[in-house]
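For chain A:
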Amino acid sequence: MKLTTYSRNLAAAAVVGITSLTPAFAAEGTIKFGLCYDLSKAYTFITPQVAQAAQDLATLVNSKGGIGGHDIEVIVRDHGNEPQRGIECYEQLKREGVVVFDMLSTPVSIAVLPRVMKDKNILIQSLVGRGDAVDGSVFTQIFPVGPTYLGQAANDIAYIKEQFGGDMAGKKIGFAYLDYAFGQEPIHLLETLAEKEGFELALYPVPLPGSDQASVWTKIRRDKPDYVMAWLLAGGHVVAAKEMKRNGFPIDKYLSVNWLNEVDIANIGAEAAIGIKRGTNVAGGQDLPIIQKIIAEVYGNGKGAGPEEKIYDVYYNTGVGIYSAAFEAARLAVEQSGYPVTPESMKAGYESISGFDANGLFAPLTVTAADHGGGGKTRVEMWDGKTWVPQQEWTAAYSDLIWELVRESSSKFATE
Partner candidate 1 sequence: MSAEHQSGKTPVLECRNVERRFGGLVAVTGVDMTINRGEIFGLVGPNGSGKTTLTNAITGFYPPNTGQIILDGKDITGTKPHKVAAMGVARTFQNLALFNGMSVLDNILLGRHVHMNPGVIRTALYWWLARPEEIANREVVEEIIDFLQLESIRNELVDGIPIGLKKRVELARALVAEPHLLILDEPMAGMNQEEKEYMARFILDARAERGVSVLLIEHHMDVIIGICDRMLALNYGEMIATGVPSEVINDPRVVEAYIGVGHDA
Partner candidate 2 sequence: MFYRLSGVRHSSYVSDRRMFQVPADRNAVIILLMIGLAAPFLIPSLYLNSYVLPWLIWTAAVLGLNLVTGWAGQLHLGYAAVMAVGAYSAVHAARFGIPWEFALLIGGLSSSVIGSLFAFTALRVKGLYLALTTLAMQFVMDWVLTHSPTITGGSHASLQSPPFALLGQEITSDAGLYYVALGWCILVTIFMLNLKRTGLGRAWVAVREKDFAAAILGVNSFYYKLVAFAASSFIAGVTGAILVATFYFLAAPEQFAVNVSIQVLAMVIIGGLGSIIGSYMGAALILLMPGVVNQVFSAFAGLIGLELSIETLAHIPNAAYGALIVIFLMVEPLGLGKLYANIRDYLMIWPFDQLKK
């Protein structure tokens, strides 16, 4: 009998193209997070780790009674990095009562942004989407907790300046970037900083998809920059490492954007990669209380949401970071306004996060109504052959300049 109803549902689902057949969860009273992710196309280098981290962290929190007695429910769907399907996913989950969304893809985040703003829901947008969304006064519903690429680039320059004893005059900084919006974004800032700090900026555009860098590195060999900052993605760093070796560029003068992980390191070779640097907003490695807890209490009890290897990846930490902040916001929301979590209470929850660092996982985070990024601190870490070693304290440099640029851009959005 049961089966017949079920198969009838299935048939109906097939006809209409959609189904609300949800496996029996802890029923009413959950706090839902909608993760519409690209699990099959361009972002697969990071989405499985982040999704798994979100689910594991939820399992951990739920095992301790959830948030104010309510379980966290993490719903993961695939949108294949297609704006159309991302919107579909958003609209569908919205009707299933989800108010907090995460698309973890720049094109899809951009595509759902107008809807989220109009519906007054909450969009987690860490590390993707438009960078000026940290301006909470304009992007009231968007929470890109963590640094913007602009902030990250500024912090990188601050780090390099530190290495030169505080004087960058006459130095040459190379910027190798994927030649589209993601890679182009920091250029304007870097040009401004070059003028301010007196260093010379050399631009090295890398054509998409980033696998052809031969001519770029020949130029770099000729130009001899003192440092190369690299706004490349995943495999792009592996190609860069090969080129560095061939062109005799020291790998320890290579400073990557946060998109470089253990998988890429393995492809470069753990030994060969020693000295490579990356900017990050979450600590790498597993020597962190929250990661240890997940290993012991979630995986120790066989409740992991995926294979345990995935934990040993800095993108897993990234995921734990994003969702530590999100769950903290939900906790504050329930504490302040009770259950259920509404977009308003979630927004208020986020905006009252203060000095939260998830036990050392990231820099103390303070989100305000004006700053949805939470301070934008990062630090540079170095691969030592086994793990990531911090090279400096958490910093947020040139904040005024960054905010000037952010406001310049967000004000254009506001007047649209």
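The working rule: a contact is a pair of C-beta atoms (placed from the backbone, for glycine too) under 8 Å apart; a residue touches a chain by one contact, two chains touch by 3 or more; residues count from 1.
Criterion applied: all candidates are chains of the complex that A comes from, given by their letters.
These numbers were taken from a predicted model, which means no experiment stands behind them.
As listed, 1 or 2 are all part of this complex, and the one touching chain A is 2.
By the touch criterion given at the top, residues 6-7, 9-10, 13-14, 16-19, 21, 23, 39-40, 44, 48, 51, 76, 78, 80, 83-85, 87-88, 91-92, 95, 107, 110-111, 113-115, 118, 129-132, 179-181, 184-185, 188, 306-307, 409, 412-413, 416 of chain A touch candidate 2 in their complex.
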